[in-house]
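Only one protein chain is missing from this complex, and each of the others stays in its spot.
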Amino acid sequence: MEKTWNNKAWFLVLPVLVLVAFSAVIPLMTVVNYSVQDTFGNNVFFWAGTEWFEELLHSDRFWEAMLRNLVFSFIILAIEVPLGIFIALNMPKKGWAVPVCLVLMALPLLIPWNVVGTIWQVFGRNDIGLFGYYVNALGINYNYVQDPIDAWVTVIIMDVWHWTSLVVLLCYAGLVSIPDAFYQAAKIDGASRWAVFRYIQLPKMQRVLLIAVLLRFMDSFMIYTEPFVVTGGGPGNSTTFLSIDLVKTALGQFDLGPAAAMSLVYFLIILLLSWVFYTVMTNYDAER
Amino acid sequence: MLELRNVTKTVGAAEHIRDVSLTLQHGSLNVLLGPTLSGKTSLMRLMAGLDVPTSGSVWFDGKDVTGMPVQKRNVAMVYQQFINYPAMTVYENIASPLRVAGTDRAKIDSEVRKAAALLKLTPYLERTPLSLSGGQQQRTALARAIVKNASLVLLDEPLANLDYKLREELRAELPKIFAAAGTIFVYATTEPHEALLLGGNTATLSEGRITQFGPTIDVFRRPNDLVTAKTFADPPLNTIVLKKSGSSFLLDGGVNLPVPAELAGIADTSYTIGFQPHHLSLARPGPSAVSVKAKVSVTEITGSESFVHLDFADVRWVMLEHGILAFEADQVIEVFIDPRHIMVFDANGRSAAAPQMLAA
Partner (left out) sequence: MARVDCNHIRHAYGPNPKSDKDFALKEVHQVFEDGGAYALLGPSGCGKTTLLNIISGLLHPSHGQLLFNGRDVTNLSTQERNIAQVFQFPVIYDTMTVYDNLAFPLRNRGVPEADVDRKVRETLDMIDLASWAKKKARGLTADQKQKISLGRGLVRSDVNAILFDEPLTVIDPHMKWVLRSQLKQLHRRFGYTMVYVTHDQTEALTFAERVVVMYDGEIVQIGTPAELFERPRHTFVGYFIGSPGMNVMPVAIDGKTATLGSQRIELPGAPQTATGPIELGIRPEYVRLGREGMAVKVSKVEDVGRHKVVRANLEGREIAAVIGEDETVPAEPKVRFEPTRINIYADSWRVEMGA
């Protein structure tokens, strides 16, 4: 659809611009301001230049948190995307079961982040949690409060439980838009189930998959609430992701300067990712 | 009166409409004829005000309406897809533009019933569109456009999704409906045949340009250039490049076509000769007819007529003949070209003259 050119439209955008200025631009400037100064409280600031940025980029703590983020995003993508495709492929395409499946799939998406965290925090406990208790009863030693691996498993399962639905719904939308004639033609051409997937379903899902992967990557890269509620970044620092580290620095230690520098770097990374997202999508559309 | 003055529309690097000037009168039926992507829909969107031209202006009844949004223009549009409100009855569908305009109940009722009668929808007024056939759904959309009493009604290939026979019936009814309404109708189609059946005026489009605009039958019989002639020919126009020498058009290998009297003065050079498939015949149509030997490639029979695809020199022609013809493939047959019906185009594709009309 082409856009109609109309000067008055700018007035309609004005309130949003004002809102964004107050909600985003001004806080961001404050953060920039903090990131180049030092303070010991009482609103007394000293010029620090690029000191915090240098410290941050040479800090092992930052790079470890970053590595955790990347590993985490990679793992959940490696699980959620194939699992999402698999579920979408097996969802019914017509009949009464369609709305039922769609509602079931959408349910986890409707639950607020912190509630998801709380659910799993309780669910996974090995004394009163259903999951934790029975896993231990099966003879597997599981305790997310003590064992870093168990903590990771919990956070990952939680994310997969919460977000695979998004991938499923996107893929499902892509799948139902494929005309019947394609499946019929494939039957006639003697295509195997795999060939149908590889040459018809996957190409038709390409666009939505791209959206799903980029959305999930950005989202998981910014993960905060769930691990904060469940593990609080522990045990040790094993689930301390960038966002949790940031809050610890800013609020726990009240190091406003380093925290501001860190949030800026974090912000730039997200900005870069958004840019990649945007370019990939527009290039993809242009190619079509 | 709708006027487009030197309208150009570019989107990104692509030029969708190139310098179009067009004047459409009230009460006229105007066909936009051209292949897919020739700019028919783009042009309609500009006329409707859904798009604003990159340059040039749009005038309505002497007023510049360039940039005026579609809501303020009193325009109705019917699309190739059958677009109705699925949850409303046919009656409510037809009544909807009147309800929006705040017309009083009694008037709405009389208008709806009048339009329904015109489009033969009276028995279906209480049904919902999806329970109707495609033809009836499209009639509902048409009735809604008519009841709106718009000053400009745009129809974008409205019959393309209908069965052949239904198309034929609606096509016969549409001109009558148009004539009764007295507004400006614009009708886009890819089919030359449809333009001829609708009559009115035709603008032929090619690559975003209007190549010719005039009464439909005149554009068909006397195209100004080769592009128009090709756009307005189904079966495709037969062409051949011949060299004029004195009073003849010549081709090595035997064609010697006398130059029509009114073209005697044109320069001795190469010309593209075009003629319609029904002007190629098996029987000699007159004393001046020119005999040509051509090779049959395929014969298609439509019942009363035959389309014979012929190879001649390096060109492919179609001959349309009455009756059922059974030729073997690769058989060489003698066919005749009637020089009274040829169109002559120069190297730039401009018409040297239109064919002379036969006196009845």
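Note that the chains take the letters A and B in the order they are written out, and that residue 1 is the start of every chain.
Keep in mind that, in the parts below, a contact is a pair of C-beta atoms (placed from the backbone, for glycine too) under 8 Å apart; a residue touches a chain by one contact, two chains touch by 3 or more.
Not measured: the values here are computed from a predicted model.
Residue B:163 is the one among B:163, B:262 or B:334 that touches the chain not shown. Residue in contact with the omitted chain (choice from B:117, B:130 or B:301): B:301.
When the omitted chain is restored, the residue from B:39, B:192, B:208 or B:260 that touches it is B:192. The hidden chain makes contact, of the residues A:27, A:203, A:236 or A:252, with A:203. Think of the hidden chain as still there; on subunit B it touches residues 35-36, 133-134, 163-166, 168, 190-193, 196-197, 199, 217, 220-221, 230, 234-236, 276-278, 297-298, 300-304, 307, 309, 318, 320, 324, 329, 358, 360. Where subunit A meets the omitted chain, the residues involved are 179, 181-182, 184-185, 187-192, 195, 199-200, 203.
In the analysis below, only the chains that are shown with their structure count from here on.
Rounded to whole angstrom units, the spacing between the C-alpha centres of subunit A and subunit B is 54.
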